[in-house]
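Contents: one structure, followed by commentary.
With one protein chain held back, the other chains of the complex are shown just where they sit.
Letters A and B mark the chains as written, and numbering starts fresh at 1 in each.
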Amino acid sequence: MSSATTTAEAYRTQLRMNRMGLWLFFVSEVFLFGGLLATRFYLWGNTRPELDQSIGLIVTSVLLLSSLSMNLSEKGLEHNNRRLFLGGLVFTFVFGLVFLVGVMVFEWGLFPAFYEGHLTPGENVYGAVVFAMTGMHALHVITGLAFIAIVWNLGRKGSYSPERHWGVESCAIYWHFVDVVWIFFYPALYLIGHVAH
Amino acid sequence: MRQSSTDKRHFITVSVLVLIGTAVMFWLLDSALPMPIQASIQAQTVDQVFQWTLIAIAFLFSLVVVFMLYTVIVFRRRRGDTGEGEHFEGNTALEIIWTVVPLLLVVLFGYIGVTTLTDITKAQENEVVVQVEGFQWSWLFTYPTDSGEFTSTELVLPVDQPARMEMSSRDVNHSFWIVEMRVKQDVLPGQTTVLRFTPTIEGDYKLRCAELCGLSHWNMLASVRIVSPEEYDAWLAQQSSQAAAITTASN
Partner (left out) sequence: MSLMSLGIVRGFVWQIAGTIIGIVFAVAMRLMMGMSPWATEPVWVVAILFGSMGFLIGVGSMTDWFKWMVGIDTPMRHGPPKGKPAWTRYFGVDYNHKVIGIQYTITAIFMLAVGGAFAIIFRTELARSGLQFLNPGQYNTFIGMHGWAAIFAIFIGIGGMANYLVPLMIGAEDMAFPRLNAFAFWINIPAIVWLLASLYHGWDAGWTLYPLLSTRGEPGFQFVFLSVFLLGFSSILGSLNLIATMLMMRPKGMSLFRMPIFCWGVMGASIIQLTATQFIAQSFLMLSFERTLGMPFFNPDGGGSPLLFQHLFWFYSHPAVYVWVLPGLGVISEILPVFARKPLFGYRWIALSSIAIALVGFLVWGHHMFTSGYANSLRAPFMLATLLVAVPTGVKFFSWLGTLWGGKLTFPTPMLFALGAISVFLLGGLSGPPLALVGSDLFLHDSYFVIGHFHATIFGGFVFPFLAALYFWYPKVTGRMYNETLGKLHFWIMTPAFWMMSVGQMSVGVMGMRRRIADYDPMLGGMTSSGLSAVEIGQTVVTISAFLIAFSILLMIYNLLNSAEVGALAGNNPWRSRSPEWQIPSPAPEHSYATPIRVVGEPYDYGLPGSTYVTMATAGDD
(Lines give C-alpha, C1' and ligand atoms only; values in the text may rest on other atoms or scores of the structure.)
Protein backbone atom coordinates (compact mmCIF):
# COMPACT_ATOMS: atom_id res chain seq x y z
CA MET A 1 0.00 0.00 0.00
CA SER A 2 1.15 3.45 -0.66
CA SER A 3 2.23 5.98 1.79
CA ALA A 4 2.44 9.59 0.77
CA THR A 5 6.10 9.63 1.68
CA THR A 6 7.21 6.83 -0.61
CA THR A 7 8.84 7.96 -3.79
CA ALA A 8 7.56 7.01 -7.21
CA GLU A 9 10.55 4.75 -7.71
CA ALA A 10 9.98 2.89 -4.47
CA TYR A 11 6.31 2.57 -5.34
CA ARG A 12 7.11 1.00 -8.69
CA THR A 13 9.45 -1.50 -7.09
CA GLN A 14 6.85 -2.38 -4.52
CA LEU A 15 4.21 -2.70 -7.25
CA ARG A 16 6.32 -5.16 -9.21
CA MET A 17 6.83 -7.19 -6.06
CA ASN A 18 3.13 -7.13 -5.21
CA ARG A 19 2.22 -8.36 -8.67
CA MET A 20 4.70 -11.19 -8.35
CA GLY A 21 3.24 -12.11 -4.99
CA LEU A 22 -0.29 -12.15 -6.29
CA TRP A 23 0.58 -14.33 -9.26
CA LEU A 24 2.47 -16.76 -7.07
CA PHE A 25 -0.64 -16.94 -4.93
CA PHE A 26 -2.66 -17.87 -8.01
CA VAL A 27 -0.16 -20.58 -8.91
CA SER A 28 -0.81 -22.04 -5.50
CA GLU A 29 -4.58 -21.70 -5.84
CA VAL A 30 -4.51 -23.47 -9.17
CA PHE A 31 -3.36 -26.55 -7.30
CA LEU A 32 -6.17 -26.21 -4.82
CA PHE A 33 -8.82 -26.09 -7.52
CA GLY A 34 -6.93 -28.63 -9.59
CA GLY A 35 -7.11 -30.99 -6.64
CA LEU A 36 -10.85 -30.54 -6.47
CA LEU A 37 -11.19 -31.23 -10.17
CA ALA A 38 -9.01 -34.31 -9.80
CA THR A 39 -11.28 -35.47 -7.00
CA ARG A 40 -14.30 -34.92 -9.19
CA PHE A 41 -12.91 -36.99 -12.04
CA TYR A 42 -11.58 -39.69 -9.75
CA LEU A 43 -14.90 -40.19 -8.02
CA TRP A 44 -17.40 -39.46 -10.75
CA GLY A 45 -15.50 -40.49 -13.85
CA ASN A 46 -17.70 -39.92 -16.82
CA THR A 47 -20.89 -39.32 -14.85
CA ARG A 48 -22.47 -36.37 -13.14
CA PRO A 49 -25.42 -35.63 -10.91
CA GLU A 50 -28.65 -34.12 -12.13
CA LEU A 51 -28.31 -30.42 -11.47
CA ASP A 52 -30.65 -27.62 -12.43
CA GLN A 53 -29.28 -26.60 -15.84
CA SER A 54 -31.08 -23.24 -15.99
CA ILE A 55 -29.74 -22.19 -12.60
CA GLY A 56 -26.26 -23.20 -13.71
CA LEU A 57 -26.52 -21.19 -16.89
CA ILE A 58 -27.90 -18.14 -15.12
CA VAL A 59 -25.30 -17.98 -12.36
CA THR A 60 -22.50 -18.57 -14.83
CA SER A 61 -23.67 -15.73 -17.05
CA VAL A 62 -24.06 -13.43 -14.06
CA LEU A 63 -20.53 -14.19 -12.97
CA LEU A 64 -19.22 -13.45 -16.45
CA LEU A 65 -21.08 -10.15 -16.40
CA SER A 66 -19.45 -9.31 -13.11
CA SER A 67 -16.03 -9.73 -14.67
CA LEU A 68 -17.07 -7.24 -17.31
CA SER A 69 -18.25 -4.67 -14.80
CA MET A 70 -15.08 -5.16 -12.79
CA ASN A 71 -13.05 -4.47 -15.87
CA LEU A 72 -15.07 -1.32 -16.60
CA SER A 73 -14.55 -0.16 -13.05
CA GLU A 74 -10.80 -0.49 -13.28
CA LYS A 75 -10.77 1.28 -16.64
CA GLY A 76 -12.86 4.01 -15.05
CA LEU A 77 -10.30 4.61 -12.37
CA GLU A 78 -7.46 4.65 -14.87
CA HIS A 79 -9.26 7.40 -16.81
CA ASN A 80 -10.10 9.17 -13.61
CA ASN A 81 -13.80 8.54 -14.13
CA ARG A 82 -14.84 8.09 -10.53
CA ARG A 83 -18.48 7.40 -11.27
CA LEU A 84 -17.65 4.53 -13.54
CA PHE A 85 -15.08 3.28 -11.04
CA LEU A 86 -17.40 3.19 -8.03
CA GLY A 87 -20.44 2.20 -10.03
CA GLY A 88 -18.58 -0.67 -11.63
CA LEU A 89 -17.61 -1.93 -8.21
CA VAL A 90 -21.19 -1.77 -7.02
CA PHE A 91 -22.39 -3.70 -10.05
CA THR A 92 -19.69 -6.30 -9.60
CA PHE A 93 -20.66 -6.68 -5.97
CA VAL A 94 -24.31 -7.13 -6.85
CA PHE A 95 -23.57 -9.66 -9.59
CA GLY A 96 -21.31 -11.55 -7.21
CA LEU A 97 -24.03 -11.57 -4.63
CA VAL A 98 -26.56 -12.86 -7.14
CA PHE A 99 -24.20 -15.65 -8.06
CA LEU A 100 -23.71 -16.54 -4.42
CA VAL A 101 -27.41 -16.50 -3.65
CA GLY A 102 -28.11 -18.53 -6.75
CA VAL A 103 -25.71 -21.22 -5.66
CA MET A 104 -26.63 -21.22 -2.01
CA VAL A 105 -30.39 -20.96 -2.25
CA PHE A 106 -31.02 -23.00 -5.36
CA GLU A 107 -28.12 -25.39 -5.73
CA TRP A 108 -27.57 -26.05 -2.05
CA GLY A 109 -31.17 -25.65 -0.99
CA LEU A 110 -30.10 -23.62 2.03
CA PHE A 111 -33.69 -22.51 2.64
CA PRO A 112 -35.66 -25.66 1.93
CA ALA A 113 -38.89 -23.90 2.84
CA PHE A 114 -38.31 -21.67 -0.16
CA TYR A 115 -36.57 -24.01 -2.57
CA GLU A 116 -35.65 -27.69 -2.15
CA GLY A 117 -32.05 -28.44 -3.19
CA HIS A 118 -31.29 -31.50 -5.30
CA LEU A 119 -28.52 -32.86 -3.17
CA THR A 120 -27.33 -32.99 0.39
CA PRO A 121 -23.64 -33.12 1.26
CA GLY A 122 -23.89 -36.35 3.19
CA GLU A 123 -26.00 -38.52 0.93
CA ASN A 124 -23.31 -39.80 -1.44
CA VAL A 125 -20.24 -38.79 -3.45
CA TYR A 126 -22.29 -36.66 -5.80
CA GLY A 127 -23.53 -34.46 -3.02
CA ALA A 128 -20.13 -34.45 -1.34
CA VAL A 129 -18.21 -33.34 -4.40
CA VAL A 130 -20.77 -30.77 -5.54
CA PHE A 131 -20.71 -29.18 -2.13
CA ALA A 132 -16.93 -29.35 -1.89
CA MET A 133 -16.39 -27.69 -5.26
CA THR A 134 -19.09 -25.07 -5.05
CA GLY A 135 -18.30 -24.50 -1.39
CA MET A 136 -14.62 -23.84 -1.97
CA HIS A 137 -15.48 -21.58 -4.85
CA ALA A 138 -18.15 -19.77 -2.84
CA LEU A 139 -15.59 -19.15 -0.12
CA HIS A 140 -13.48 -17.36 -2.69
CA VAL A 141 -16.45 -15.41 -3.94
CA ILE A 142 -17.20 -14.30 -0.39
CA THR A 143 -13.64 -13.12 0.19
CA GLY A 144 -13.83 -11.41 -3.18
CA LEU A 145 -17.00 -9.61 -2.15
CA ALA A 146 -15.38 -8.48 1.09
CA PHE A 147 -12.41 -7.27 -0.91
CA ILE A 148 -14.69 -5.32 -3.25
CA ALA A 149 -16.49 -3.74 -0.32
CA ILE A 150 -13.22 -2.60 1.21
CA VAL A 151 -11.95 -1.21 -2.08
CA TRP A 152 -15.23 0.57 -2.71
CA ASN A 153 -15.08 2.16 0.73
CA LEU A 154 -11.49 3.28 0.28
CA GLY A 155 -12.24 4.45 -3.25
CA ARG A 156 -15.13 6.51 -1.96
CA LYS A 157 -12.74 8.20 0.44
CA GLY A 158 -10.39 8.92 -2.45
CA SER A 159 -7.55 6.59 -1.55
CA TYR A 160 -6.76 5.66 -5.14
CA SER A 161 -5.43 7.66 -8.04
CA PRO A 162 -5.05 6.68 -11.68
CA GLU A 163 -1.32 6.23 -11.01
CA ARG A 164 -1.49 4.48 -7.67
CA HIS A 165 -4.21 1.91 -7.23
CA TRP A 166 -2.68 -1.45 -6.40
CA GLY A 167 -5.64 -2.14 -4.13
CA VAL A 168 -8.06 -1.86 -7.05
CA GLU A 169 -5.82 -3.75 -9.42
CA SER A 170 -5.34 -6.68 -7.07
CA CYS A 171 -9.04 -6.80 -6.30
CA ALA A 172 -9.85 -6.90 -10.01
CA ILE A 173 -7.32 -9.58 -10.83
CA TYR A 174 -8.49 -11.65 -7.90
CA TRP A 175 -12.08 -11.37 -9.06
CA HIS A 176 -11.18 -12.39 -12.60
CA PHE A 177 -9.28 -15.34 -11.21
CA VAL A 178 -12.31 -16.49 -9.24
CA ASP A 179 -14.33 -16.22 -12.45
CA VAL A 180 -11.85 -18.24 -14.44
CA VAL A 181 -11.99 -20.98 -11.85
CA TRP A 182 -15.73 -21.15 -12.33
CA ILE A 183 -15.24 -21.47 -16.09
CA PHE A 184 -13.52 -24.76 -15.34
CA PHE A 185 -15.92 -25.81 -12.62
CA TYR A 186 -19.09 -25.17 -14.56
CA PRO A 187 -18.56 -27.79 -17.27
CA ALA A 188 -17.07 -30.22 -14.75
CA LEU A 189 -20.22 -29.99 -12.66
CA TYR A 190 -22.95 -29.38 -15.20
CA LEU A 191 -21.89 -30.59 -18.62
CA ILE A 192 -19.31 -33.40 -18.70
CA GLY A 193 -20.48 -37.00 -18.45
CA HIS A 194 -23.89 -38.58 -18.40
CA VAL A 195 -26.37 -38.09 -15.62
CA ALA A 196 -26.09 -40.86 -13.10
CA HIS A 197 -27.94 -39.65 -10.10
CA MET B 1 55.82 -32.55 -0.62
CA ARG B 2 52.16 -33.05 -1.42
CA GLN B 3 51.08 -34.71 -4.59
CA SER B 4 48.84 -32.77 -6.92
CA SER B 5 45.26 -33.77 -6.52
CA THR B 6 45.10 -35.09 -10.07
CA ASP B 7 48.02 -37.42 -9.54
CA LYS B 8 47.16 -40.92 -10.82
CA ARG B 9 48.34 -42.53 -7.62
CA HIS B 10 45.46 -41.01 -5.67
CA PHE B 11 42.94 -42.60 -7.93
CA ILE B 12 44.60 -45.99 -7.97
CA THR B 13 44.66 -46.05 -4.17
CA VAL B 14 41.07 -44.94 -3.90
CA SER B 15 39.88 -47.50 -6.45
CA VAL B 16 41.48 -50.30 -4.52
CA LEU B 17 40.03 -48.99 -1.27
CA VAL B 18 36.57 -48.71 -2.84
CA LEU B 19 36.70 -52.34 -3.93
CA ILE B 20 37.76 -53.46 -0.47
CA GLY B 21 35.12 -51.19 1.02
CA THR B 22 32.45 -52.72 -1.20
CA ALA B 23 33.29 -56.21 -0.02
CA VAL B 24 33.36 -55.18 3.63
CA MET B 25 30.15 -53.18 3.28
CA PHE B 26 28.36 -56.02 1.55
CA TRP B 27 29.38 -58.42 4.29
CA LEU B 28 28.26 -55.96 6.97
CA LEU B 29 24.90 -55.30 5.32
CA ASP B 30 24.32 -58.95 4.65
CA SER B 31 24.83 -59.83 8.29
CA ALA B 32 22.92 -56.83 9.61
CA LEU B 33 19.92 -57.70 7.44
CA PRO B 34 19.08 -61.34 8.15
CA MET B 35 16.29 -62.51 5.88
CA PRO B 36 13.70 -64.90 7.31
CA ILE B 37 13.40 -68.30 5.61
CA GLN B 38 12.14 -68.35 2.04
CA ALA B 39 8.87 -70.23 2.13
CA SER B 40 7.47 -69.35 -1.28
CA ILE B 41 8.54 -69.11 -4.90
CA GLN B 42 7.96 -65.36 -4.73
CA ALA B 43 10.28 -65.15 -1.72
CA GLN B 44 13.12 -66.43 -3.86
CA THR B 45 12.53 -63.75 -6.48
CA VAL B 46 12.15 -61.00 -3.91
CA ASP B 47 15.30 -62.00 -2.08
CA GLN B 48 17.16 -62.10 -5.37
CA VAL B 49 16.15 -58.51 -6.13
CA PHE B 50 17.09 -57.49 -2.64
CA GLN B 51 20.53 -59.10 -2.96
CA TRP B 52 21.20 -57.23 -6.18
CA THR B 53 20.28 -53.92 -4.65
CA LEU B 54 22.48 -54.76 -1.66
CA ILE B 55 25.45 -55.20 -3.97
CA ALA B 56 24.69 -51.88 -5.64
CA ILE B 57 24.24 -50.20 -2.27
CA ALA B 58 27.49 -51.62 -0.94
CA PHE B 59 29.35 -50.39 -4.00
CA LEU B 60 27.80 -46.91 -4.18
CA PHE B 61 28.10 -46.45 -0.46
CA SER B 62 31.76 -47.25 -0.29
CA LEU B 63 32.37 -45.28 -3.46
CA VAL B 64 31.17 -42.07 -1.82
CA VAL B 65 32.31 -42.74 1.73
CA VAL B 66 35.76 -44.02 0.82
CA PHE B 67 36.36 -41.00 -1.41
CA MET B 68 35.17 -38.77 1.39
CA LEU B 69 37.32 -40.36 4.07
CA TYR B 70 40.26 -40.28 1.69
CA THR B 71 39.92 -36.53 1.24
CA VAL B 72 39.49 -36.14 4.99
CA ILE B 73 42.81 -37.85 5.60
CA VAL B 74 44.87 -36.86 2.58
CA PHE B 75 43.61 -33.36 1.91
CA ARG B 76 43.33 -32.09 5.45
CA ARG B 77 45.10 -28.91 6.30
CA ARG B 78 48.59 -29.48 7.68
CA ARG B 79 49.69 -27.65 10.79
CA GLY B 80 51.00 -24.20 9.95
CA ASP B 81 49.60 -24.20 6.43
CA THR B 82 47.51 -21.12 5.74
CA GLY B 83 47.06 -21.41 1.98
CA GLU B 84 43.88 -22.07 0.05
CA GLY B 85 42.83 -25.25 -1.75
CA GLU B 86 43.44 -25.92 -5.40
CA HIS B 87 41.33 -23.80 -7.68
CA PHE B 88 39.03 -25.66 -10.00
CA GLU B 89 35.37 -24.95 -10.43
CA GLY B 90 34.02 -28.04 -12.03
CA ASN B 91 34.38 -30.39 -14.90
CA THR B 92 31.55 -30.83 -17.35
CA ALA B 93 32.76 -34.17 -18.65
CA LEU B 94 32.79 -35.58 -15.14
CA GLU B 95 29.35 -34.20 -14.39
CA ILE B 96 27.98 -35.82 -17.51
CA ILE B 97 29.60 -39.13 -16.62
CA TRP B 98 28.11 -39.19 -13.18
CA THR B 99 24.74 -38.31 -14.56
CA VAL B 100 24.75 -40.88 -17.33
CA VAL B 101 26.24 -43.83 -15.49
CA PRO B 102 23.68 -43.73 -12.64
CA LEU B 103 21.03 -43.25 -15.32
CA LEU B 104 22.13 -46.51 -16.93
CA LEU B 105 22.11 -48.16 -13.52
CA VAL B 106 18.60 -46.88 -13.02
CA VAL B 107 17.51 -48.31 -16.35
CA LEU B 108 19.07 -51.65 -15.44
CA PHE B 109 17.31 -51.72 -12.09
CA GLY B 110 14.11 -50.57 -13.68
CA TYR B 111 14.32 -53.52 -16.03
CA ILE B 112 14.97 -55.91 -13.15
CA GLY B 113 12.12 -54.32 -11.26
CA VAL B 114 9.60 -54.70 -14.06
CA THR B 115 10.48 -58.30 -14.90
CA THR B 116 10.39 -59.41 -11.28
CA LEU B 117 7.12 -57.57 -10.77
CA THR B 118 5.42 -59.42 -13.59
CA ASP B 119 7.04 -62.60 -12.30
CA ILE B 120 5.59 -62.44 -8.82
CA THR B 121 2.14 -61.19 -9.79
CA LYS B 122 1.36 -63.37 -12.79
CA ALA B 123 -1.69 -65.59 -12.72
CA GLN B 124 -1.15 -69.34 -12.67
CA GLU B 125 -3.08 -72.42 -13.48
CA ASN B 126 -4.85 -74.45 -10.85
CA GLU B 127 -4.73 -71.82 -8.14
CA VAL B 128 -6.26 -72.48 -4.76
CA VAL B 129 -8.65 -69.60 -4.26
CA VAL B 130 -9.45 -68.39 -0.77
CA GLN B 131 -11.70 -65.49 0.11
CA VAL B 132 -10.03 -63.47 2.82
CA GLU B 133 -11.91 -61.06 4.98
CA GLY B 134 -10.16 -58.70 7.36
CA PHE B 135 -11.90 -56.80 10.12
CA GLN B 136 -10.96 -55.14 13.39
CA TRP B 137 -9.06 -57.19 14.53
CA SER B 138 -9.06 -60.68 13.02
CA TRP B 139 -9.16 -62.58 9.81
CA LEU B 140 -11.73 -64.90 8.31
CA PHE B 141 -11.06 -67.28 5.42
CA THR B 142 -13.78 -68.62 3.20
CA TYR B 143 -13.15 -71.78 1.17
CA PRO B 144 -15.44 -72.72 -1.68
CA THR B 145 -16.10 -76.43 -1.97
CA ASP B 146 -18.35 -78.63 -4.05
CA SER B 147 -20.91 -78.67 -1.25
CA GLY B 148 -21.14 -74.93 -0.71
CA GLU B 149 -18.56 -73.04 1.27
CA PHE B 150 -17.17 -72.96 4.78
CA THR B 151 -15.24 -70.47 6.83
CA SER B 152 -12.18 -70.89 8.94
CA THR B 153 -10.15 -68.68 11.26
CA GLU B 154 -6.91 -70.32 10.24
CA LEU B 155 -5.45 -70.30 6.78
CA VAL B 156 -4.54 -73.75 5.49
CA LEU B 157 -2.90 -74.15 2.11
CA PRO B 158 -1.35 -77.05 0.22
CA VAL B 159 2.38 -76.88 -0.38
CA ASP B 160 3.74 -76.24 -3.91
CA GLN B 161 0.41 -75.18 -5.31
CA PRO B 162 -0.20 -71.54 -6.32
CA ALA B 163 -2.59 -69.78 -3.99
CA ARG B 164 -4.75 -66.77 -4.75
CA MET B 165 -6.15 -64.62 -1.97
CA GLU B 166 -9.21 -62.58 -2.86
CA MET B 167 -9.44 -60.08 -0.11
CA SER B 168 -11.73 -57.42 1.22
CA SER B 169 -12.32 -55.63 4.46
CA ARG B 170 -15.39 -55.11 6.56
CA ASP B 171 -14.27 -51.81 8.12
CA VAL B 172 -10.92 -50.07 7.66
CA ASN B 173 -7.76 -50.80 5.66
CA HIS B 174 -5.75 -53.84 6.66
CA SER B 175 -2.85 -55.55 5.00
CA PHE B 176 -2.09 -59.21 4.45
CA TRP B 177 1.48 -60.19 5.22
CA ILE B 178 3.19 -63.48 5.92
CA VAL B 179 6.84 -62.64 6.45
CA GLU B 180 8.16 -65.92 5.13
CA MET B 181 6.16 -65.54 1.90
CA ARG B 182 7.52 -61.96 1.54
CA VAL B 183 4.69 -60.46 -0.52
CA LYS B 184 1.99 -58.31 0.98
CA GLN B 185 -1.20 -56.63 -0.16
CA ASP B 186 -3.58 -54.17 1.43
CA VAL B 187 -7.11 -55.25 2.19
CA LEU B 188 -9.65 -52.51 1.56
CA PRO B 189 -13.31 -51.96 2.22
CA GLY B 190 -15.48 -51.74 -0.87
CA GLN B 191 -12.91 -53.25 -3.19
CA THR B 192 -11.41 -56.67 -3.79
CA THR B 193 -7.66 -56.95 -3.90
CA VAL B 194 -5.73 -60.00 -4.99
CA LEU B 195 -2.50 -61.54 -3.76
CA ARG B 196 -0.75 -64.56 -5.21
CA PHE B 197 1.95 -66.75 -3.74
CA THR B 198 3.11 -70.32 -3.97
CA PRO B 199 4.18 -71.82 -0.63
CA THR B 200 7.11 -74.16 -0.86
CA ILE B 201 7.83 -75.33 2.68
CA GLU B 202 5.40 -77.12 4.97
CA GLY B 203 5.06 -75.72 8.44
CA ASP B 204 3.33 -73.22 10.71
CA TYR B 205 3.46 -69.52 9.95
CA LYS B 206 1.74 -66.34 11.06
CA LEU B 207 -0.34 -63.96 9.07
CA ARG B 208 0.10 -60.44 10.42
CA CYS B 209 -1.86 -57.32 9.58
CA ALA B 210 0.62 -54.77 8.28
CA GLU B 211 -1.55 -51.67 8.00
CA LEU B 212 -2.37 -49.67 11.12
CA CYS B 213 -6.03 -50.44 11.77
CA GLY B 214 -6.69 -49.21 15.28
CA LEU B 215 -6.29 -50.34 18.84
CA SER B 216 -5.39 -53.98 18.36
CA HIS B 217 -3.63 -53.72 15.03
CA TRP B 218 -0.53 -55.16 16.69
CA ASN B 219 -2.51 -58.26 17.60
CA MET B 220 -4.39 -58.85 14.34
CA LEU B 221 -2.93 -62.25 13.63
CA ALA B 222 -4.01 -65.56 12.17
CA SER B 223 -2.19 -68.82 12.08
CA VAL B 224 -1.22 -70.24 8.73
CA ARG B 225 -0.52 -73.88 8.05
CA ILE B 226 1.15 -75.08 4.90
CA VAL B 227 0.48 -78.80 4.59
CA SER B 228 0.95 -81.62 2.14
CA PRO B 229 -1.71 -81.97 -0.58
CA GLU B 230 -3.12 -85.12 1.07
CA GLU B 231 -3.41 -83.44 4.43
CA TYR B 232 -5.03 -80.45 2.73
CA ASP B 233 -7.66 -82.57 1.05
CA ALA B 234 -8.40 -84.31 4.31
CA TRP B 235 -8.76 -80.98 6.07
CA LEU B 236 -11.05 -79.66 3.34
CA ALA B 237 -13.25 -82.73 3.55
CA GLN B 238 -13.45 -82.56 7.31
CA GLN B 239 -14.22 -78.83 7.38
CA SER B 240 -16.87 -79.00 4.71
CA SER B 241 -18.67 -81.89 6.34
CA GLN B 242 -18.57 -80.05 9.64
CA ALA B 243 -19.97 -76.96 7.93
CA ALA B 244 -22.68 -79.06 6.28
CA ALA B 245 -23.55 -80.55 9.66
CA ILE B 246 -23.89 -77.12 11.20
CA THR B 247 -26.08 -75.88 8.35
CA THR B 248 -28.42 -78.87 8.58
CA ALA B 249 -28.53 -78.56 12.36
CA SER B 250 -29.49 -74.92 12.18
CA ASN B 251 -32.14 -75.64 9.56
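Keep in mind that, in the parts below, a residue touches a chain if its C-beta (ideal position, glycine included) is under 8 Å from a C-beta of that chain, and two chains touch if they have at least 3 such contacts.
No experiment lies behind these values; they were computed from the predicted model shown.
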item: Partners of the unshown chain among those that are drawn; value: A, B
item: Chain B residues touching the omitted chain (full complex); value: 4-6, 32-36, 45-46, 49-50, 53-54, 56-57, 60-61, 64-65, 67-68, 71-72, 75-77, 81, 83-91, 94-95, 98-99, 102-103, 106, 109-110, 112-114, 116-117, 119-121, 171-173, 175, 177, 179, 182-186, 188-191, 193, 206, 208, 210-219
item: Sites on chain A contacted by the missing partner chain, in the whole complex; value: 1-4, 6, 16-17, 20-21, 24-25, 27-32, 34-36, 38-39, 42-43, 121-129, 131-132, 150, 153-154, 157, 159
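By definition in this document, only the chains that are shown with their structure count from here on.
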item: Between chain B and chain A, distance of the C-alpha-averaged centres to the nearest whole Å; value: 50
